[in-house]
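A single structure is presented below for examination.
Every protein chain of the complex appears in place save one, which is left out.
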Amino acid sequence: MKKTLTELADYVGGKVAGDGSIEILGVMTIEDAAEGYITFVSNQKYENMINETKASAVIAAPHIKNSGKPLLVVDNPYLAYAKIVDLMMNVKPAHPKTIAPGATIDKNVSLGNGVTIYPNVFVGANCSIGDNTVLYPGVYIGEDCKIGSDTEIFPNAVVYKACSIGNRVTIHSNAVIGSPSFGYAPDGKTYYKIPHVGTTVIEDDVDIEPNTTISRAALGETRIKKGAKIGCLVAVAHSVEVGENTLIVAQSGIAGSVKIGNNVTIAGQTGVSGHLKIGDNTVIGGRSGVANDLPPNGVFLGAPAMPIKKMRKCYAAIARLPEMRDTVKELTKKVATLENKMK
Amino acid sequence: MKKTLTELADYVGGKVAGDGSIEILGVMTIEDAAEGYITFVSNQKYENMINETKASAVIAAPHIKNSGKPLLVVDNPYLAYAKIVDLMMNVKPAHPKTIAPGATIDKNVSLGNGVTIYPNVFVGANCSIGDNTVLYPGVYIGEDCKIGSDTEIFPNAVVYKACSIGNRVTIHSNAVIGSPSFGYAPDGKTYYKIPHVGTTVIEDDVDIEPNTTISRAALGETRIKKGAKIGCLVAVAHSVEVGENTLIVAQSGIAGSVKIGNNVTIAGQTGVSGHLKIGDNTVIGGRSGVANDLPPNGVFLGAPAMPIKKMRKCYAAIARLPEMRDTVKELTKKVATLENKMK
Partner (left out) sequence: MKKTLTELADYVGGKVAGDGSIEILGVMTIEDAAEGYITFVSNQKYENMINETKASAVIAAPHIKNSGKPLLVVDNPYLAYAKIVDLMMNVKPAHPKTIAPGATIDKNVSLGNGVTIYPNVFVGANCSIGDNTVLYPGVYIGEDCKIGSDTEIFPNAVVYKACSIGNRVTIHSNAVIGSPSFGYAPDGKTYYKIPHVGTTVIEDDVDIEPNTTISRAALGETRIKKGAKIGCLVAVAHSVEVGENTLIVAQSGIAGSVKIGNNVTIAGQTGVSGHLKIGDNTVIGGRSGVANDLPPNGVFLGAPAMPIKKMRKCYAAIARLPEMRDTVKELTKKVATLENKMK
């Protein structure tokens, strides 16, 4: 597929600076780009590479000037880049829209139109699966689940019984939805296992990356709200609520009964202790440990997490702690000397 | 199922305060409870909700008074709640107790009575599987494994060859038992892979959550002792020993050859360095990094882990480090001024 720069600018709602008639073959990264390709700059770190890249054109924000190369100028270059890749390069797989002979469909399962079920899939009794949904090989869906339309569940992902999965949801390989959470009542000698009769609800447009576990509630539900995105190797415990369009990045862990607002970002390897509330629009930096409720619209970092400016000062102070210790020792001596002189 | 409050109190060994004749339909959380249901308070944080909940009765500890609602008074409300849910709401699945046609059972496998093997399971040669054990779809059991009775292995979990799994063990989806651990001998140029001819032993009544890996020993064994519970996304390396009734919460990692005592609790996202010993009954707070042996009966926190009271003081001091730095700077100036005056 070839497109002129002007055609691409029109497609993403941008403007051309330079020759709009050049033909673009596709998108490449700024480091690897070859002649005939367009690239993009969305991270300041790479802006100085515009003059070095071999790309024939660059998708760039309005503040980029005088590159010497044709530009596709747009307010959100990252979004424009994604749309152009989708247009020119993203070949969607053609699923057979059939039930493979090697799949097992238990009794009383309702299948929508255009559903694809690959070999070695197991769908438990009383499930319903919406139109055009794809279950890749090795997927397991427990009994009494409701799966929406246009949803994709990738190989070997597992959905335990009686969960609800929305429309246009993506669940990647080896993710586990609806397993019982880590709950044990000590009985004096050993542990009584908490029965998990609640469920997990994954709303529309949620993405869940590989090897992530979203546990079910003991009572009630664990709920991942519309448009939330959960990275790989994340642990979401029982009764957690994740707000709309919230992002939880790889290897983070959310303990039981935490309520996370809308449009929150939780960066990678963060932990949130149980029963906390995190307000809307709050951002939590990577490797943080959240031990208290966090208000909306804040930016937090560290373990225990603090407002990011304060935490950065603490980090700087920690790096100079050994020198500070020496200073304090010296001051102690000097003060003792002064005290002696004053006696 | 309906039960009177008195019947439930008798069932869990508690007492009724108020009208014991009311009929209970089931258990709900204190936030969501509707009329006709019983709820429970086991976390102090929720005690003040007793007067707000719509539940018709509350399972509560003896110190809760005057709620205005009928109470089921019991020393351990959390345990009582779990038992009542099991009694009234926990529908156990009815497994077919057959070998599905789509399963593969290699030669010389011994199967107990009432075993259920679902489709797409693979059981290697020379395995034995005890009575009433359930292997869900997609489970893989390598050759020469011994699986006990009344054990459940959930979809797509994997047990490598020659492991031993006890009775009443639960292994959740996509957990991996008995894979070789991360062991490489540098040979000057690259690495020589350490052969892992040891095994993994999972004793009776152990639970292992989804996506957790319990590696096998290079020599000898990795052993998870009776009643231990291992959370999701945990890494347990070669030759580790986890004591009886010990809890290891989600995303923790235990490096090679660590010996953990009985009744230990290791909270989430903790790391324990190799070859350490952790004494019985010790508790390690979340996100800790254990770099030294820990004695029994202690409570530790932080990275590197310290006694929790000390660590909390350190956290408090870190939060005030920037101010302290300012104070030290000011003191330095003042002392210099004093020294000058004294010259």
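By written order: A and B. Residues from 1 in each chain.
The criterion applied here is as follows: contacts are C-beta pairs under 8 Å (C-beta built on N, C-alpha and C of every residue); 3 or more make two chains touch, one makes a residue touch a chain.
Keep in mind the model is a prediction, meaning the values are calculated, not measured.
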Discussion item. For a quick check of understanding: of A:Pro137, A:Pro186 or A:Pro307, which residue touches the chain that isn't displayed?
Written reply: A:Pro137
Fill in: Absent-chain contact - pick from B:Gly20, B:Gly36, B:Gly220 or B:Pro295
B:Gly220
Worksheet item: Where the complex has a chain not shown, which of A:Thr53, A:Thr116 or A:Asn211 is the residue touching it?
Response: A:Asn211
Worksheet, complete the sentence: Where A:Ile22, A:Ile64 or A:Ala82 are the choices, the one touching the absent chain is A:Ala82
Discussion item. Using the document's contact rule, name the residues of subunit A that touch the chain not shown here.
Written reply: 27-29, 31-32, 43, 45, 76, 78-79, 81-83, 85-86, 89-90, 93, 100, 102, 118-120, 136-138, 154-156, 172-174, 205, 207, 209-211, 227, 229, 231-233, 245, 247, 249-251, 268-269, 286-287, 315, 318-319, 321-322, 324-325, 328, 331-332, 335, 338-339, 342
Worksheet item: Can you name the residues of subunit B that touch the chain not displayed here?
Response: 102, 104, 120, 122, 138, 140, 143, 156, 158, 160-161, 174, 176, 179-180, 182, 184-187, 190-195, 197, 211-213, 215, 218-220, 233, 235, 237, 239, 251, 253, 255, 269, 271, 273, 275, 289, 303-304, 306, 310, 313-314, 316-318, 320-321, 324, 327-328, 331, 334-335, 338, 341
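In this text, only the chains that are shown with their structure count from here on.
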Worksheet item: When the centre of a chain is set as the mean of its C-alpha atoms, what distance in Å lies between subunit A and subunit B?
Response: 25
